[in-house]
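Only one protein chain is missing; all other protein chains are in place.
Labels run A, B and C following the written order; every chain starts at residue 1.
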Amino acid sequence: QPALLAKLTALADDLIVLSHRNAEWTGHAPILEEDIALANIAQDQLGHASLYLTLLGELDGTDPDRHAYFRGAREYRNAQMMELPKGDWAFTMLRQYLVDAYEVLWFSGLKESRVTALADIAAKALREKKFHLQHTALWVERLALGTDESHRRMQDALNTLWLYVPQLFQPVEGEEALVAAGLTPDLGEIHGRWDSLVTPFLTDKCGLTLPTEPAPDLSREIHSEDLIYLLAEMQVVAREFRDVREW
Amino acid sequence: QPALLAKLTALADDLIVLSHRNAEWTGHAPILEEDIALANIAQDQLGHASLYLTLLGELDGTDPDRHAYFRGAREYRNAQMMELPKGDWAFTMLRQYLVDAYEVLWFSGLKESRVTALADIAAKALREKKFHLQHTALWVERLALGTDESHRRMQDALNTLWLYVPQLFQPVEGEEALVAAGLTPDLGEIHGRWDSLVTPFLTDKCGLTLPTEPAPDLSREIHSEDLIYLLAEMQVVAREFRDVREW
Amino acid sequence: MTKPILAPGETQEQLDAFEARIQRGEKIEANDWMPAEYRRQLIRMISQHAHSEVVGMLPEGAWITRAPSLKRKTILIAKVQDEAGHGQYLYHAAETLGISREEMVDALLSGKAKYSSIFNYPTLTWADIGMIGWLVDGAAIKNQTMLAGCSYGPYSRAMVRICSEETFHHKQGKEMIVMYAQGTPEQRAMAQDALNRWWWPAMMMLGPHDADSPNSGVLTRWGVKLKSNDEVRQEFINEHVPELLEAGLTIPDPDLYQDENGDWKHGPINWDEFWSVVKGHGQMNRQRLEARNAAHDEGAWVREALEAYMNRTPAQAAD
Partner (left out) sequence: MTKPILAPGETQEQLDAFEARIQRGEKIEANDWMPAEYRRQLIRMISQHAHSEVVGMLPEGAWITRAPSLKRKTILIAKVQDEAGHGQYLYHAAETLGISREEMVDALLSGKAKYSSIFNYPTLTWADIGMIGWLVDGAAIKNQTMLAGCSYGPYSRAMVRICSEETFHHKQGKEMIVMYAQGTPEQRAMAQDALNRWWWPAMMMLGPHDADSPNSGVLTRWGVKLKSNDEVRQEFINEHVPELLEAGLTIPDPDLYQDENGDWKHGPINWDEFWSVVKGHGQMNRQRLEARNAAHDEGAWVREALEAYMNRTPAQAAD
């Protein structure tokens, strides 16, 4: 059904875009050990994207590489949080933490999907996501409680990123039907659990202040100018040699 | 003859690439008046590139837009100086000054070409180039003699750019024949005149120090990684919609 | 029309004479007597207008590096350059009222001064460049044509000059979109997508309905605003709807219709979105201001050097 295709697209696009941003750090991280850790997260994310895309391909014949490399920004369906430039280390770690917390809950729910293929993806990804979450939560804590500067940077990152959070929990068109049919977990419920997990961590544990500015209503069909630049770079070789079928 | 085609390509590519770098300032210059002045130079450069490309097209059927938008970095034949990132205002102004001085002399010589089309291009461009040279020379002087910081920045720019100067005066393969036949001026002679113009200006007038580090031997067939990024951005729309014949 | 309140030191006689001049269609010049409120309102309007030109360079300027042909690239550089020029004229016009460019720029950079809400929308495809030329410049021209007749001489003359350049940009934008609308399927889709995103912001940029426009009263009385926002918007629609339809595009307003007088009537405008963008919550507000601030900050050493050089030269000459 179209809702499932739309959902798989949104899920895969989130990961294609965010893994790209994370991979931009490879070779430029503040500590050599973190070049390794973040590269690891980026690889896992690409792996999860591929799992979604493989399923998508089975359903509607989509080729994963054409999906990633030959759609423009007007066709991508990632949440805007994913495409924001990598910023500083605080921004990157906080974004990844917010997403990790959401994905751990998402995959925990998806593990119960009635569709075996989805439950299998979730089971495989969940273990990795728990590890990522541990890693990024520790970074958020360390930076929030580190120096004045690191605290300020973490708070700045939160002020920006918080506005993009609601979009993570926006269902795609027809998602209620997927939930009702037991294919995918209920995002509203996940949002609630996410709040109980993330809010006390950020405020009580890390001493950060949640912004009160109202979040704008963002659609997955509209992107920032940042995504255009990201895709331009990502797709440059594939599009220059578009006749090449295999790399 | 192939030497003329190669020469026209090199001349046009220099201007396509440098005008691109200059145009990157539009909207971001340090003074509104300079947004205007530099945009003006960039437009003139694109205009001169088009004149060369039109002639090239008449000779071998090249389409100017395909020439600009559908060749990769391995096929561009600009001097490396042109592709270096725009840097700060000192870098941009000094680069443009060095090129303006060379172009004023080049077009002065080209005006005497036996090929009317070349002489016409030169006559048209020369007037504009003299105006550019006046503008950029004044900037180099003002920054070199301004504050300590502006002097330091100008000297830094000179330290980098000076290494790329010799390439400006490197003939393309077979250029001697063009010179012998009276088609194009002798670059060696122009280099001498350029030195007499530029060296006393930079040293005596502006108080800058010419670097003594030996300049590497650069070929127009090898570029820096910078050109790849420049072309990726420049060609992104044209290549994404490569079937479009007219924009 | 709202009756103006006299500022301390202003007499009714001065005000009457001033208003009589405006009634007679005379232009007020920089050194003429004018009410403080007239001066204040004009500084606000003209500087806001100047800022709009300067910030307006950003969304279009971002596509200079990606313009898909040498011709389009040259045209776009020239267009953005013109906007810088308009900014310049307008800052000059405002300076005649006794404010410095520096003060105005500071107000922009600190976020105190406003600029047109339209520039807080992202430019997402190359066709946006054409659509901005057609719709945004088209809407601006309607407003500027009115302002060309305004009572303050320097503003009026700046507007005349700007209008003629904008008309050229408008033509180029229209030509580009009409061509794409008749081009390849990709170009058609691009043009339609651009219209879908720019139509409503262009409608909104002409300002709130008259009832919600706080400064309209006194500006009208003093011959600065010769038409209401809704009147200008109606002119804009009446010109552009038939042309867009003729180009084969679909206007994203299901309620649009032509009434018995030939006026095109639009559906409800989402003013919540307008006010949200005006208040700084548009998609690009922050980036636009950051980009201007970055250019300003990174240019600081250049401006200092320039000043040092100018102070230095006479001293040297005296050597």
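Definition applied: a contact is a pair of C-beta atoms (placed from the backbone, for glycine too) under 8 Å apart; a residue touches a chain by one contact, two chains touch by 3 or more.
Fair warning: this is a prediction, and the values are worked out from it, not measured in the lab.
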Displayed chains in contact with the omitted chain are A, B
Per the touch definition above, residue among A:K129, A:R153 or A:R220 touching the missing chain: A:R153
Looking at the whole complex, which of A:W89, A:Y102, A:F169 or A:W194 touches the chain that is not displayed? A:W89
Residue, one of A:L5, A:A29, A:V115 or A:I222, that touches the chain absent here: A:A29
Option from A:L5, A:A119, A:I222 or A:A238 whose C-beta touches the chain left out: A:A238
Residue numbers in chain B that touch the chain omitted from display: 72-74, 213-214, 216, 222-225, 228, 232
Interface residues of chain A toward the undisplayed chain are 16, 20, 23-24, 26-33, 35-36, 39-40, 42-43, 46-47, 49-50, 53, 64-65, 68-69, 88-89, 141-143, 145-147, 149-150, 153, 233-234, 236-238, 241, 243-244, 246-247
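Keep in mind that, in the parts below, only the chains that are shown with their structure count from here on.
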Chain centre separation (chain A, chain C; CA means) in Å: 38
Whole-Å separation of chain centres (CA-atom averages), chain B against chain C: 35
Roughly how far is chain A from chain B, going centre to centre by Cα mean, in whole Å? 44
Among the residues of chain B, pick out those that touch two or more other chains and give their numbers. 233, 236
Would you please write down the residue numbers of chain C that are in contact with two or more other chains? 62, 66
